[in-house]
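The complex appears here minus one protein chain, its other protein chains still in place.
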Amino acid sequence: MRIGVFICHCGSNIGGTVDCARVAELSRAFPDVVYADDPMYTCAEPGQAAIEAAIHEHRLDGVVVASCTPRMHEPTFRRTVERAGLNRYMFEMANIREHVSWIGKDKEANTNKAAELVLMAVEKLRRNTPLTPKSFDITKKVLIIGGGVAGIQAALDCADGGVPVVLVEREATIGGKMAKLDKTFPTVDCSACILGPKMVDVAQHPNITLYAYAEVEDISGYVGNFSVKIRKKAAYVDWSKCTGCGACTEKCPARKTPDAFNELTGPTTAINIAFPQAIPKKAVINAAHCRQLSKGKCGVCAKVCPTGAIRYDMEDEIVTEEVGSIVAATGYDLMDWTVYSEYGGGKYPDVITSLQYERLLSASGPTGGHILRPSDGREPKSVVFIQCVGSRDKSVGRPYCSGFCCMYTAKQAVLTKDHIPDSQSWVFYMDIRAPGKMYDEFTRRAVEEYGTEYIRGRVSAIYPDGKGQYVVMGVDTLLGQPVEIKADLVVLAVGIEASKGASQLAEKLRISYDQYGFFMESHVKLKPVETNTAGVFLAGVCQGAKDIPASVAQGSAAAAKVLALFARDKLESDPQIAQVDMRRCVNCGKCIRCCPFGAIKEVEMRGEGKAQVIETVCQGCGLCTATCPQGAIQLSHATDNQILAEVNALCQC
Amino acid sequence: MSMIRFVTADGLPGFLAHLAKDGQRVLVPVEKPANKPSVVFEPWQEGKAFTLAKATVPPKEAVLPQCETLFSFKKAKDPADPARVSLQLEEAPPPPPTVVFACRPCDARGFAVLDRPYLHGPFADPCYKARREALTVITLTCASGCNTCFCHWVGGGPSSPEGSDVLMTAIEGGYVLQAITPRGEACLAASALPDGAEVFPRAEEARKAAWQSLEPAPDLKDAPQRLAALFTDTTFWQEQTDRCLSCGACTYFCPTCYCFNITDEGEGLSEKGGRRLRSWDNCMSSLFTREASGHNPRNAKALRMRNRVSHKFATYPENWGSFSCNGCGRCISNCPVCLDIRAIVLAALEKGADA
Amino acid sequence: MPVLEGKELRIVGFLCNWCSYGGADTAGVARAGQPTDLRIIRVPCSGRIDPLFIVKALLGGADGVLVSGCHPRDCHYAAGNFYARRRLEVLKQFLPVLGIDERRFEYTWVSASEGQRWQQVVTVFTERIHQLGRAPRFDDAEPLLKLADMALTSLRPLGTGQTAALDELKDAIRAKLPELDCVIGWQQGYDAAHTVPLFIRKPEDVDKLVWGPFNVNNPAVYLPSFKGKKVGIVVKGCDSRSVVELLQENLIRREDVTIFALPCEGTLDMARVNEKLGRYQRIDSVSLDEAGATIVADGTEHRFCMTEYAQGKCYGCTTPAAVLADTRLGTPTPVQPGTVVPPELALLDSMSLEERMAFWRGQMERCLRCYACRNACPMCVCRDFCISDSRNPHWMSQEDSPREKLFFQTIHAMHLAGRCTGCGECQRACPVGIPILALRQQIARAVAQLFDGYRPGLDPAAVPPLLGYEVEEKNIHERDWK
Partner (left out) sequence: MSVVSFAYYPGCSAKGSSADYERSTRTVCGLLDICLEELPGWNCCGSTPAHAVDTELSAALCVRNLDIAAQCGAKTVLTPCPSCLSNLRHAGRRMATPEFRARVNELLDAPAAETLPEVTSVMQGIARQYDKAALTARVKKPLTGLRLGAYYGCLMSRPADLMDFGDPENPTLMEEMLTACGAEVVDFPLKTSCCGASFGIPERPMTARNSAKILDLAVNMGLDALVVACPLCQMNLDLRQKQAAKSAGTTFDLPVPYFTQLLGLALGAPTDQLGLDKLCVSLDGLLKKAEGGQQCG
C-alpha cells in the first residue's frame, strides 16, 4: 500500500503550536507511508490540488490528512481523493487542531501527540477497504410537522417545487402563534392580513395534504423511506360536511369553555372555530366542556347544524403516510411565568402575558380590539410592560434570551398609545435587543413619538393598592433610585420554551434536543436547518429563539434542503453499514436482538440459519459488531481490526 | 557394562547444581499449588523445590516449545525514499543446553517418536535439531503402573530406556543412575558421584517388580489394519466421540503430538520488530483443516478423532514401524470427559475382528 | 512512539462521533486548555465500543482509558448508549478482579455543545491518572500462587443422592426414548470412581445410567449441537439453569428438549478426590452412603465425605432441584436463605490489586491454550469460530505470553456477562487447575448488583441483561465530575 500524509498548518491555527514539518518527517517512517508534506492550507483550492497531484505523481492508494475535525472537512477531502480517482473511503483524518493545537501551547508535547494521531490514522487506513454506496429509490414526499408560519412557508415552497406535502398541525387550525398576533413589528402590519393569504394558499394548494387537529404518533424508517403514523384526533364534527357557517357556535349553551386560542382572555363555546380566518374553517368540539359528551344530554349543535355534520361518536383515527423527508416546525410555547410569585404568580387578573395582550389588541379577540382590563373592563390609563419574565434568568432555568420580546413590547406600547391617546406606558427592561432591519428605529419611535417611558431596571414586586390599581415596585439603575408606578394594567414579556411535547417528538424523530426542548441543529453556524438524522430538517423557533422573518427564512431554507434531497431520483445509501461473514455466523441471534433499528434478519443458507443485514435500514451504529462474540458481523469502516489497529498503535508495550 | 552411579536422596540438589553448571538449563518437575494441583517442567534454580511425581505436562517443551520464535525481522525505511523498505532478519538465539531431569520413560520415548519425523525424514528441522542435540534426558523409571497408563501396550514399559540418556531407578536410600548413551556416560562421568555397580542389582529388582505390577497388555499388532479399515465407518467414530468436546487438551498434553502452526506477529517497523512464531497446532480443532474457501474436509469431531487415533495407531506405524502413542495416559486423565483412547483402539480391534 | 517520558502518561479515549467527539471539538474551538495525554479514537457510537477494546488497551500498557458518548436519550442511534452504559459498568466492576484499578477506566456522557464540560472531564481524569501514576505492567508482576479455602458450610445438607428414584427415572426414559434421538446422562467412566457423559440411543443403554456425586459433567453443553433433533437430557439443578439460559437465548427450542430431573445432593470435587487417591493401578471398590463415598484403590481405603469434598459451587447452590423439567422425580432438600461467597472469589476478594495481578501472572504461566475451558462451557456456541484462535478479527496472536492467555480469559468472561450460570465446568475442565471460575463469579456478582439481583438461567422468558437496557437504570448512577 502507498500512503500519502498531509500535515496542515491551517495558517497558524495548527502551525502555531505544532511543528508540522517535524510531524511530516516523522510520518515518513510510518508503515506504507511513501509521501509526506505539510501544506499551509490543505482545505483550500491549492491544498486540495496538491493532494490530487501527489496522488497521481506518487501513485498513492490512500491519503491521511492531519488538520481540523473530520466533522468539518472529512466530506471535503473525500471528494478531493475521489476526484483523483481513489475510493473516498481510502482516506483518514487526524484531528490535530481542535484536539491538539488549540488546547495547549506545549509545542513538544503537541508535536509528539500529532505524530501519534497521524500514526493511528495511518494504521487505520492500512486496514480500510474501498466502499461504494448503493443507491435506493425514495418517496418524493415531505412531512411537515407544525402549521405555524415556518411550517406554512416550508409547505408552500416544497409544494411550489412540485413535491407533495403532508402538513400536520396539532391545533384545529394552522397559523400557529403568528395567527394570535394583532400587528407585527416593525411595520405594524396586521398579522392576519399578511398570514391569511398564505394560509389560504396552503388550503388551496393541490400538492398539500393538510391534517389539522392531528399529531404524529410514530415515525420509522430512514431518509427517503420514512413511514409516519398520524393520529387524526376526534373533532366530533364531520369536516367533509361542515361549511364553517358558525350556527352551532351561536347556539351552544356551554358558554364558559376556556378559549385556548385567545389565551384564556375570554370564554367561548364548547363547539367553536378558533378565529374567523381559521384554515380549515371547521368547527371542533371541546369534549371536556361539551355537555353532550361529558354529561350525555344537550345535542343543541346537532339540531342546529344545517348539514348534520355533528358526530358525537367520532373516534381518533390513525393514518399512515410514506414520506422521504421530514421538516419539524413545531414552534414554541410561553414558559409558565407563575413561578414568579413576586409578580403575583397569576393571582392578579390585570397582570397578563404579552400574548394575552395581543388577543386584547386584536379585532378578532374577545374585546373586539378594545384594550379593557380583564378585572373590571375599564380602559387602562397607565400600562406597565415588564421585559425578560422567564428569559435571561438562570434562577428559573431559562438563561437564554427569547429574541423577539423587546420588539413586540415596543409595538404593543405604540399600539397602546394609538388605542388610548391619553394613556402612559412604561417599560422595565435590562437591554433592548433590536438588531433587525428598521428595528432600532422602531423602538426609537415608540420612545420619541409615542412617549413610552423606558426604565432600565427590574421589577421586584407587583401588588394591588387596594384602590383598583397595582403598585409596581422596581428600580431605575440609570438614576440609581427605587421606582414605584401605579399601573392599571401590567403586561409581562414572558420568555419562550419549546412547544409542549417537543422532546417526545424529538425521540420519535431520533434527533437530539437540549434541556429546554429546542431541537439540536447539525451545526449551529453552518447547518442551522439540518439535524444529525439524515432527511430530517428544522424550521422556526423549534430550533431556537427567532422572530418571524428568520422563521420564514428557515421555512424556505428547510424547503430548499428537501428539494435538493429529492432532486435526485435515487439516494445513495451510506456504505458505512454492517456486513455479515456467512462463514463465521453461528446464528446465535444476539445481533438481531440488540439492533435498535431492526436492520438484521435471519435467513436460510445451505440449511443453516444465518444473520443478514438489511442495507437500507442499517444506520451504521456498530452495536451488532460489539455484540457478536465471534466478530461475524463487522461495521464497514469501523471494523474490529481497524479499531484494534488504532488501539495497538498506542498500546503496544 | 554401562556406567552406574548412585546418588542419595538428599544428594539430588547437589547433582542438579552440577548439571546446572555453565549455563545449562535443568528442567525439573515442579508442583503448582492449586485446588487441582498440577506438575509442570520448569527451569531449576538453587533452592527451588521440585518433585519426582509424574508431570501433568510432558517435557516436549524442551524440544518443541508451545510457542517458539523461529526468527525475528526488522524493517527500516530509507528516509530519502520512504517507498524503499529494507528488511533484516535476526536468527533466533541458539537454544541453551538443556537437561530434562526425572521425566518418565513414556516422556523419554516421546523424544524418540518426535526424532523420526523431525530428524530422520527427508528434511531435518534445524530448530528442533539444535534443541535435540543440546538435550540430555535423565529418566526416572516408574515403580508401578497407574490406572491411565498403558505404556506396555505400545512397546514401552515402566523402565524402557528408549529416548533416555540416563536411566534413574529409585531404591531405598537413593537413586541408581545408569548411563544408556555416550552422552549419558559423559554426563555421569563428570558428576563425581560414587560408583553404583554393587547396588545396581537392587535397581533391576525394582524394575522387574514394576513390570510384574502391570496388568497383562492386549496385543495391538492388528490395530493399524483394523483402524485403517474403519476409515469409512463414520458411525463407529460418531459413537466413540459422542461426548468429545473437541478441545485441544488431548493433543497439547500428548508427548508425541508434533503438529505445529507458523504465524507472523508484529509489523517489523516498530522498535520491537516482528517475529515468525512456530506454535503447537491441535488437530482436534476444526481450524486445523479449514480451507481458505471456508470448506472443511474434517468438520465433524468424529472425523477429527478418527484422524488423531488413526495417525497414532495406523499412519505413523506405517511410516516408522512403531506406534506414535507412548501410553502415558495424559490424554485420558486431562480430558474433560475422560475420552479413553484405549477403549477406542480396543473397540476398533473388536469391530475389525468380526468384520 | 512512546508518550513524553515524565510529562505524559498513556491515556486512550474512545469518543462517539456524534456527541462527545463534537464536544471535544467545541472545547477546541473555545480554546479550552487541556493536558495533552489523551489520544482520542473516534467510533460511530458508544454502543460500538466492545469492552474488550478497553481491556486490550489496559493490558497493552495504557495508564488510563476514558470513554464518552451521548447523554442517555440523546443517542443519534436511539439506544447505543443505553447498551454501552450496561456493558461498560459491568466492565468497570470486573477490572478489579484482574488487578487493574477500576479508577483507571471511566465512562461518561458529554454532548456536542458541552465544550467546557469536556475540558473539565479530561482535566479531572488526567489529574486522577497522574495521581495513580504509571499502570503496573502485567508481565512485570512477580508470580504469586495462593490456594482457595475450601472449608465452606453448605446452604443445604449435602449427600450422595442414593435415595433418588433412579429406577423410576430409567423407566421414564425408556418410555420416552422411541420419540427422542437420544437422551444424555452419565455413565461410569474408565473406573468406578469416575463418570462420563452417556448418550442413550438404544433401550439397553438406559441401564448404564448412574446417579450420584460423581456426575460432575454438565450435559447441557451438547444441546446446541443437537439443534433440530428431538433430544432428552437428565439434569442436576445447575445443569437445568444452563438449559434455561440456552432457551433464553433461543439457542435451543423448548419443543426439541425433554428434561428429566432428580434432586441433586451435591457433586464431588474430582480434583481433590484424585489428589487424595494419588497414583493407583485400579479401583477395588466404591461404596456410597448418604454422608459420602468410600473408595478402595490398590487396597488402601479413602473416605470422602460430602461436607468436605464437594465442589465449591455445591456449597452455595440455591437450586438443587431443576429450575425447569418435564419429568421431575423425588422431593428436593430445602435450601436455607443466605449467600455463600464462592471460594475462588473469596480468595480474590482477600487480595489487594497488586496481589491479584501477581496471582493471575502466576496462574496463566502454565496455561497451554488448549481451550478445554471454552469447549466445556455450555454457553460458548461460537465453538469453531472463536476470536481467540481464528486470527480474524485479530484480537489475539499465537504468542504464549501470560498476558495473551489472560486476555482470552477476559474475552470468555465478558462474553459470559449476564449469561454464566456458574456451572463451573470451565474450571473443572482445566487440565492444569487454573481457578478461572473466579473471573466469571465476579461478573455474576456485578450483574446481580447492577440488575436487581438478576441471575441467569432461572426464567426462560427473561432477557439476558446485556442484550437489553433500561432508559432509567436503577442501579447505575452517573458519576459527577466536580
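Order of writing sets the chain letters: A, B and C. Residues in each chain are counted from 1.
Here, a contact is a pair of C-beta atoms (placed from the backbone, for glycine too) under 8 Å apart; a residue touches a chain by one contact, two chains touch by 3 or more.
Please read these numbers as outputs of a predicted model, since none were measured by experiment.
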item	value
Interface partners of the hidden chain - shown chains only, full complex considered	A
From A:K437, A:K467 or A:R606, residue that would touch the chain that is not displayed	A:K467
Contact with the hidden chain (one of A:S341, A:T477 or A:Q504)	A:S341
Contacts of chain A with the absent chain, listed as residue ranges	341-342, 344-345, 347, 461, 463-467
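What we mean here is this: only the chains that are shown with their structure count from here on.
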item	value
Reference chain A; chain at largest CA-centroid distance	B
Distance from chain B to chain A - Cα centre to Cα centre, in angstrom	72
Residues within chain B bordering two or more other chains	none
Per-residue overlap in chain A, given as positions that touch at least 2 other chains	583, 652
Residues of chain C defined as touching chain A within the complex	1, 3-4, 7-8, 10, 12, 17-19, 21-22, 24-25, 27-29, 31-36, 39-45, 47-50, 53, 56-58, 60-62, 70, 73-74, 76-80, 83, 87, 111-113, 119, 137, 249-251, 381-383, 385-387, 390, 392-395, 415, 463, 467-468
Footprint of chain C on chain A - complex, ascending	26, 69-72, 95, 97-100, 102-106, 108-110, 112-113, 115-117, 119-120, 507, 510, 512-514, 520, 524, 532-533, 576, 583-584, 586, 588-590, 593-594, 596-597, 619-623, 625-627, 629-632, 634-635, 638-641, 643-644, 646-653
Interface residues, chain B side, partner chain C - complex	32-38, 40, 53-54, 56-57, 65-67, 144-148, 213, 215, 242-243, 245-249, 251-253, 261, 263, 265, 277, 279-280, 282, 285-287, 290, 299, 332, 334, 336-340, 342-343
